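Missing here: one protein chain of the complex. Every other protein chain is in place.
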Amino acid sequence: MNTPLLVWIILAPLLGAILNAGFYFYHIKKQKVSDKIFSIIGTGTPLIAFLITLYLFLQMREEGVIFTQNLFTWISIGDLTIQMSFLGDNLAIFMSMFVTFVGWLIHIYAIGYMKGDDGFGKFFAYFNLFLASMLILVLADNPIILFIGWEGVGVCSYLLIAFYYGNKENVIAGNKAFIANRVGDFGFLLGVVTLFFAVGADSLSFSTIEANISNASTELLVLSGFLLFVGAMGKSAQIPLYVWLPDAMAGPTPISALIHAATMVTAGVYMVARFHFLYSGIENIGLFIAYIGAFSALFAAVIATKQQDIKKILAYSTMSQLGYMFIAVGLGFYSSGLFHVFTHAFFKAMLFMGAGGIIIALHHEQNIFKIAQHRAQLPIIHFTFLVGVIAISGIPPFSGFFSKDAILAAAFQEGEYLIWGIGMFTAFLTAFYMFRLYFIIFVAPTKNVSQHIYTSKTITFPLLVLSIGAIAAGFLNFPAIFGGEAMVDAWLTQLNSNAIHMSHSTEYILMAASIIVAVAGILVAYKKYAKFDIYKPESEEGIIANKFYVDEFYDKIFVQASKKLSTFIDKVVDEKIIDGFIMTVCNEFVSFGKKVATIQNANVRFYAGFMLVGMSCIFVYLYILLGL
Amino acid sequence: MISLSSYAFVSMMLFSIGVIGVIARKNIFVIYMSIELMLNGITLFLVTFARYHFNLDAQVMTVLVIAIAAAEAAIFLSVIILLFRSKKSLDTDIFTTLTQGENS
Partner (left out) sequence: MSADVLSFIIFLPAVVAFGLMITTKNVEAVRNIAFLATTVVLALVLKLYLEFEPSAGMQFVTNASWISSYGINYYIGVDGFSLTILMMIAILIPTSYLLLWEGRTKGYWINLLLVQTGVTGSLLALDVVLFYFFWEVMLLPVFLLIGIYGFGNKVFTTIKVTVYTMAGSLLMFVAILYLGVAFNSEYGYWSFQYNDLMKITTLSYEENIWLFLAFLAAFAIKIPIFPLHTWIMETYKNAPTGAVFLLSSIMAKLGVYAIVRFMIPIFPEIYVEFSMWFVIFGLFGLVYFGIAALMQDDIKRMFAYSSASHLSFISAGIFSLNEYGINGALYLIIAHAIATGALFLLVGIIHEETGTKSIKQLGGIAKTAPIFTVIFAIMLFANVGLPGTNGFVSELLIIFGIYEFNHTLGYISALTVIIGASYMLWMFQRAILQNRDGECLKMRDLKIKEIIGLTPWIILVFLMGIYPDIFIDKFEPTVTHYINDILKIGAMK
């Protein structure tokens, strides 16, 4: 049913961004504006968005309706009609709920984190703009409007990663993120175009594509499914377009928490779920997606075991967990994948925010060994960090267990034992490196303890709220075998996800197996790191510690090659060959002219002789012509 | 009577000597003399035809040519004096100001 409220979910943070930007310009040009104003606008508008979403959610629960809102016709040319309209169905509102909620909490956190920074207002303007773009993505009714949000979050990610732009490393990281995303977008755009022409529908909205999908030939559907996933590869940092994510940690921690943990990176998963009607029909592509997810998960986990920067460890862990989500949606278990998105948002954001709290308390120190050497007493952060680490390792009854286990069971049920095996091993590694992180930072013996520590309520309050989510969110999708109602799965029935239906004993065994694997990881980490000598940090040598040299490889193949090609085109082809050809033609004319001009040598006798010759020729010609 | 062709031959010889003199000699005076020689050859030619076809039009042209040659002599000689004053030489090859290239 129609509602005018949907667009306000987006407009609230958008207006917040514009207001903050305006105030910020005033702040730098005329006179200072207090941080309070930026904070109030910056955190108030996401809260408004959340409240509207909550209201719509409750209405949907009660009445079982779907909300739509059509603003205007965006383009109407020939067969192509695209409407600027929004769709608030179960999936969209589900995503929107946790995006706005977690977003709001991170905005509050950012008040404390960015305190005293010159660009405080600018930060909140960008942050609100990001949230607005993410909501456009989630609430879009057709792929093009989704793409507007998709690129919008890409741009905001660029702006925020390069927030401290004076330092060129940050800007380079921002460029990398944007361009890697763009490679993905290239695929996405082509996927949409292929899909539109294959389906032959009139307007380009998800519902019409779904209705007409049988018109399309299977090859074209496979092609567009693949291309759309290329976009997801870029946005959600899967192999091979993941290289931007670790570098993106150059931005301030709140954005790592929001963008690169909870929201933007999950847009790829959302997109696959949104196109479920497409992917359910092309199972090969789905399998491909699942394999990419599995390998990305494994790859990232291996690298994370040797990283020494706290944010980079968390970044690789995000990529790893995203791999799990793609395993799920690739195999058709859309609601399980989205459930993992949901739980992951809580504990990953919390982990990042905790890491940020530590980083600030120790004056922007990010190396885990140095952090340990100057350990500070931060009880709340310690507690929430521990909660997060346990949750991500998949220990019941914390939320991570339920979502991860559902995915592993799905892989097992579908007969994809290789994926299941990779998933289990990765779970082991996850527990291992996360607890490595925990033990080094909080447990390994250290000599001195910092005294001057800074933390504030705006940092700790969101952490506590999220920890509740990390612990309890599992119960929202409590599996049936334990007597729960699987509410998330029920909510997302529109996706026609596959469901787990195996015998209870198999399920219990699988659950036990995943718990054992996780506990094994913790034990190995405990053995190695609980009493680690932090004053002798691990070496940074070796293939794994150097991230398998992928960055260097990409640099050589793409960046250096492009530069060489560019120089070649510019200096050789353009200047020498093409322009050279034209200039040669001109120079030939000029030199010919010069040669002819030597006749004009001002020598009188030469002229006389010339005249003689000329006249003689004329006479001879006339003689012959006139036949005399 | 001496035949027409002999007179024609003589006047052509005079004319040719004059032409070669204009082209091949560098001294300005010699060039001038060669020009006068060419004119004389042509006047001889004209007079010959006047005599052989009993038509006085050619004789009128001859008188005109002689008068013009005289006027031309005056100007020519003044110009030679000016040229000599500027370059102190009677070599025509050194007057190259109107050319293109290094010598202009």
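To keep things simple, chains are lettered A and B as they appear, and every chain counts its residues starting from 1.
To be clear about the criterion, a residue touches a chain if its C-beta (ideal position, glycine included) is under 8 Å from a C-beta of that chain, and two chains touch if they have at least 3 such contacts.
Quick caveat: nothing in here was measured; it's all calculated off a predicted structure.
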Shown chains contacted by the missing chain are A
Which candidate, A:61, A:527 or A:563, sits in contact with the chain we can't see? A:563
Only one of A:185, A:247 or A:416 touches the unshown chain, namely A:185
Among A:80, A:464, A:513 or A:612, contact with the omitted chain is made only by A:80
Given A:162, A:408 or A:602, the residue that touches the chain left out of view is A:162
List the chain A residues touching the unshown chain? 25, 28-29, 72-78, 80, 84, 144, 147-148, 150-152, 155, 158, 162, 165-168, 171-172, 174-175, 178-179, 182-183, 185-186, 189-190, 193-194, 196-197, 562-563, 565-567, 569-570, 574-575, 578-579, 582
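Operating definition for what follows: only the chains that are shown with their structure count from here on.
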Cα-centroid distance, chain A relative to chain B, in whole angstrom: 97
Note which residues of chain B are touching chain A in the complex, please. 19, 22-26, 31, 92-93, 95-101, 103
Within the complex, chain B is touched by chain A residues 594, 597-598, 600-605, 608-609, 612
